[in-house]
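Missing here is one protein chain; the remaining ones are kept as they sit in the complex.
So, subunit A:
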Amino acid sequence: MVQPLEKVDRRDAKLALAHMVVAFTALALGGLAGLLQTLVRSGKFELPAGISYYTILTTHGVLLGLVLTTFFIIGFQFAAVSRTTGALSSGSRRFAWIGFWMMTIGTGMSAFFILTGKASVLYTFYAPLQAHAGFYIGLALVVVGSWVSGFAMFAHYARWRKAHRGEASPLLAFMSVTNMVLWLVCTLGVAATVVFQLIPWSLGLTDRVNVLLSRTLFWYFGHPLVYFWLLPAYMVWYAVIPKVIGGKIFSDSLARLAFILFLLFSIPVGFHHQLLEPGISPFWKYVQVVLTFMVVIPSLMTAFAMFATFESYGRSQGAKGLFGWLRKLPWGDARFFAPFVGMLFFIPAGTGGIINASHQLNQVVHNTIWVTGHFHLTIATTVVLTFFGASYWLIPHLTGRVMTKAMNRLAIIQTVVWAVGMTFMSGSMHLAGLLGAPRRSAFSTYGNSPQALEWIPYQIAQAVGGTILFIGIILILVIVINLAFFAPKGETEFPVAEAAAPQERAALALENWKLWLGLVVALILIAYTVPLIDIIQNAPPGSKGYKLW
């Protein structure tokens, strides 16, 4: 007898889909802005109608870095929690919708001020660049909305745990909750700078702003933000991909331990983004660089677990030789192929991260376009290709449709297009960065200075790559719209893998939240208390706001 598929509750599916609509709308608009940026940087193209380069840069960064990711992740996690621990209660669902609408209204507000040219403060919105207060208020709404959604998830998880005392929670639910805890703790920093510094300053209630404090609070949030993007991709890798290929999770406990290590070590590390910042003592930079290198451990654990999952499956299918298992993987299945290519790109991406965080090497690449190339590998390839791969089963699962063979083929092509485009764009960004080409700059030729002219071939390659990537965005939008509205009706599985050893019960200690939250707070206090006191007590007079566009 065919077992009925375990489905996400219909009402929860609607909630998750609403998040997807905003996420993919942001992808369309933000992707277009990205294309325009690479064309301008080639030095061969000027924006029409007096549109500022910095306006489209801010649009691109905020829509893709904050809106696409946050909406996709929260929608995906609600679906994952509902699938593995049952339908949300009506109370939790109501809060989840309140969170969704707060985030959506906040996004609309911020987008309005960016698009009308009143908030060209780039993705990092560093003071003393000053945006219209509406931009900051919109962002604050997005953050507070995400907290409401997070608490809806926590309430649901707590109810499940109460009803299943002594049991470890399902892996996907555990991972979703860990990621939301990470998000809540790290967004406290950005909320603090936005609410207590930037909003009063942009409203004229205060004249000056402590620039170093605002940047430090931003990076207290900005680095764990990277892990907030990455962990849902890891959820797919650890808990979904083994099922897609027909194998098992190599180790459930290893996956949980990796997530706890990410929670502990991804927050007290923001100074590695500020290594060339005057005003922070070298000792505290050193402490945070050491903590940064601790994050390498769970990343390498993940790499090992993925290789082991693939090899175990290949060997179970009779693979021979050292790498014969690679041939047994389902290369024609876009649900596997897209995330796998994302994993491959994480090898240079992670390596680049280790280089960025090393103090001496940071001096070679700091504020060059190498850094832009780096995060286009991490977020815009590893994470995004995994999200695309997840969409190929998640969206039809939620809409009650099935992906056709033609769409699967298109998804494979989309992945190849993305990989080629990103190799051109990110590769040339890395190389130009090593030659000294700056990031966050509309200029390309710098008055035909000989050094800047050396960068031009790379910047043309960036434009070629950016154009190929935009074709990739059109393809993914075609696929997603097809899966949402036009694909044939039917049932699609939400794949959730089993652990290789069913007797292996994840240690409940990994869900001892009092212990882990205590350690998170302790590490943050160790890494930040003394330098923050120093930054506040020994601050120079603050800066007035600048609107340079």
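The working rule: contacts are C-beta pairs under 8 Å (C-beta built on N, C-alpha and C of every residue); 3 or more make two chains touch, one makes a residue touch a chain; residues count from 1.
The definition used in the following text is that contacts and distances are computed from a predicted model.
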| item | value |
| --- | --- |
| Identity of the absent chain, which is to be given by its UniProt protein name, from "Amino acid ABC transporter permease", "4-carboxymuconolactone decarboxylase", "Cytochrome c oxidase subunit 2A" or "Succinate dehydrogenase hydrophobic membrane anchor subunit" | "Cytochrome c oxidase subunit 2A" |
| Touch with the omitted chain, as defined above, among A:Ser312, A:Thr381, A:Gln414 or A:Ser428 | A:Ser312 |
| Touch with the omitted chain, as defined above, among A:Gly166, A:Gly318, A:Gly447 or A:Pro488 | A:Gly166 |
| Residue among A:Trp325, A:Tyr392, A:Trp418 or A:Tyr528 touching the omitted chain | A:Trp325 |
| Sole contact to the chain not displayed, among A:Leu261, A:Ala303 or A:Val420 | A:Ala303 |
| Residue of A:Ile260, A:Val365 or A:Leu410 in touch with the missing chain, whole complex considered | A:Val365 |
| Residues of subunit A (touch criterion as defined above) contacting the omitted chain | 166, 300, 303-304, 307-308, 311-312, 314-315, 322-326, 347-348, 350-352, 354-355, 358, 360-361, 363-365, 434, 501, 503-505, 507-509, 512, 514-515 |
